[in-house]
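I am attaching a structure below and will ask some questions about it afterwards.
One protein chain is absent from this view; the other protein chains keep their places.
Going in written order, the chains are labelled A, B and C, and every chain counts its residues from 1.
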């Protein structure tokens, strides 16, 4: 099950230490201007090695478009995107061949398939998400044409929270029609921060926390928030295709994500109906508009027209330099120290991935709704 | 998108106030003993009107099996399950035809489809989940044959928490092979409680909280926990079919659920890698066993052999007797009081539904893995 | 795999001698006027027992709509259609329990599933197609709104051919925009004929052939032709969704169909490229129009705007009164005489089914193309 989406369907392939990773997009509408550079720009935002806070693995990833684009526009046929793996680290794999690293999928892949690519995470590696980002970059271009913009950022890292009033753009009715320029500004702020947090002071504190953990050969987790602005009412599909069900699957399909919540999320559990319900008010031109956005831009799994909001919890990076106990394939106890420098906070790199998973869900639901409305 | 699953695929249909609701199961293996009574027993656990704490709507639901079963065993062909809607309340629908109830999907369905069944929630009603429970009952019988048992219960209602040490069965390595009798006992405790909480004192406090909210014509939410025992290592599929991604989609497709977390969930965001990683230890017969279960029974989206654990947040029931402001379809402000008695805490009825969504995911992944292993 | 279609997806269920058969349609656009009578009218055209030439089994089938329709219009939600089986023949099933009838699927179902509903064909019975007709009736109403009309008829029965010049409406460029009235007339001629052949003299000869076969307790097969008028250019999808691939799957999924050809079909094998190619000519308003229709209304699997034409071969009814040799489940030779009166020519009843399979394919492809064009 390496495909996702019904109308805009992506299929990803590739192991972290195999020849290449890539994605095939089936269902992209024809006529979209698309170049490798468009995609490269998004890949570069995910790329590690951009600061001392992330993994030093140099992934000088170059994406190539192998099909589906002609004279710089999409054809409507499958778009194959490929990134060759260049950083084939010389590494003594014999040492790790029979080890199960704590927090990794070595053991479970071995149980599932009876074998695995032990040179790294293989298919379970975070590297696979580069293929999703490449596909998401195409979705992003399509959505931009319809005024839909997704932004994501670190809401918390290692206990340091970006306060609730941030980012200033908000997520209520006032933000329903925020302009593209403001969002571009917010996105620039996010990516100019090493930790993908748009508020400078908070970002500094987060950086500090990461450094402390790194010094102890340990790692941090955090919370990524993602918001979609400009989403029209009516996206999402009963009953298994609810917008939150689809986003949930998409975001939980990232290995390090261990939970997700929409709108006020877990806080809603302690609220009463009278407080939790989003009431309606009169919008522009006698339209109907939810007055509040506690439900995260949806009702009954269908978008209301307010921003879609969700937060995903990211566990701390599993690979740490610190000594850990484990066992080998024969069940024998071993002392494990994973060599090399590690990524002390995977949240940084997951921020753009979560954004693109949202892009992929939204384009799929947008095309579904377009089909429905084309008839009626 | 009213279907779910690949190998054991269910399709549900029906509006809350239409002639019937139902489900078609495609992919159930042949030879399973199955009667309407088996399914009825599970439906009865979800049925409202069982105590003064739930909606008084009498759903004397009787399920019928229309196909796929012959001489009391499944044939391998589609199993159609149907429940006729009997409680057609005489209600002056003219009054609510043009209203959008806060917290409901009236407005979003109207935007999506241009029309809706305004006699109730229609397709967005919680009643649709009865069809899922019916299908889940079949999944449950199949899983029981393989030693897999799912239990769910209220972890929190209206701020009253079942403490962490409960239920006693636990979720670590010791619980990997808990026996069926113990789990049956736990399930009996859960369903003998009006609030689906297996610990008596906590249950009493939850009941009290619900009564207070009900007296104020208001409603409560909470947290449902679900655990799957006896799940073998190797279920789940890279990369979009990760076990948590699939459970996430399944559970978030319930209208009242606004978030989900696995294992230590949101708490993992504040932990360090060294604390969060589940290390491996030597299991029985020189096997490998995770020592802890912080990740909720999985690694890289594939089951480890420890219990699968997740928690879902349920927002308070949207229908409340309390006065609320809203607008009508013309955008005109109105004062809304929803007549009748309401379900003051939907958590109670969602407990069995969450269990059956887990059953549906697990049977689907089990059959997928069986196919894989049948080859190799 | 009891579902068909991607945008307009049907799932059928039911055994011939179980409680009911039915279909669930997922993806029907909202706002279509739809009543049980609309569907009943199409079912009645398929119903046996209409003349002495078909099976005497009385299927006084009454279809019910269980969901997806409100105030006589579709809601956009799943439409469940059900037909209860009323003709539960008292029959001594013990006799046939261990027999494998020649030409039937008794043996293969037994091998596949290890058991079967031996009271009749079960899921493999032609009766299952009533559910498809019910769903096809909905597709037909939708297509009519877009000017697309499908007609099917017997091209040959038992060696008696309807000559090539018939029906008069033709299938070339002149017929691209034939009016609805003419097609309604053709359809009326087809269904006023006992053998579903629009040409009276040919129909009489076909009837005669059937009677002769029936007198000898034997059965006939034939060829069904189906044509879709008013199909716009651009339907069909590369590469596995070619219009002929989709129609092929749909029509070959009927148990008695053993082959299908498009346009000049098997005759093309003996032609040269210069003869076989459909050249283009100038159509109305400087448009482009194929000059001929040898390819059956398509090129590269995508519709050209000319009528879609295909022919399916129907094997003679497997159930015959004539004595046949066979073996029982234990491999012991037996002499088999199937009691009761049989349907001497299944072609008659397959004519409307083939029409509706075409309707189901076309609505699915139409919605796909609408989605594509909605974007661009």
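One rule holds for everything that comes next: contacts are C-beta pairs under 8 Å (C-beta built on N, C-alpha and C of every residue); 3 or more make two chains touch, one makes a residue touch a chain.
This is a predicted model, so every value here is computed, not measured.
Among the displayed chains, contact with the absent chain in the complete complex occurs for A, B, C.
Per the touch definition above, the residue from C:35, C:208, C:287 or C:337 contacting the chain not shown is C:287. Note on the undisplayed chain: of the listed residues C:190, C:203, C:318 or C:348, the one touching it is C:318. When you scan C:79, C:96, C:137 or C:260 for touch with the missing chain, the hit is C:260. In the full complex, the hidden chain is touched by subunit B at residues 6-7, 29-31, 76-77, 142, 238, 367-368, 370-376. Those residues of subunit C that touch the chain absent from the view are 1-4, 6, 12, 100, 102-105, 107-109, 111-114, 121, 123-124, 128, 156, 158-159, 213, 218-223, 233-242, 244-246, 248-253, 255, 257-266, 268-283, 285-288, 290, 295-296, 298-305, 313-320, 322, 324-327, 329-333, 369, 372, 376.
Subunit A residues in contact with the hidden partner, per the touch definition given at the top, are 1-3, 9, 11-15, 18-22, 24, 26, 30-31, 64-70, 73, 75-80, 82, 112-117, 119, 122-123.
The rule is simple: only the chains that are shown with their structure count from here on.
Here the CA centre of subunit B is 40 Å from the CA centre of subunit C. Centre-to-centre separation between subunit A and subunit B, using Cα means, comes to 26 Å. Multi-chain contact residues, meaning those touching two or more other chains, occur in subunit B at positions 1-3, 12, 112-114, 123.
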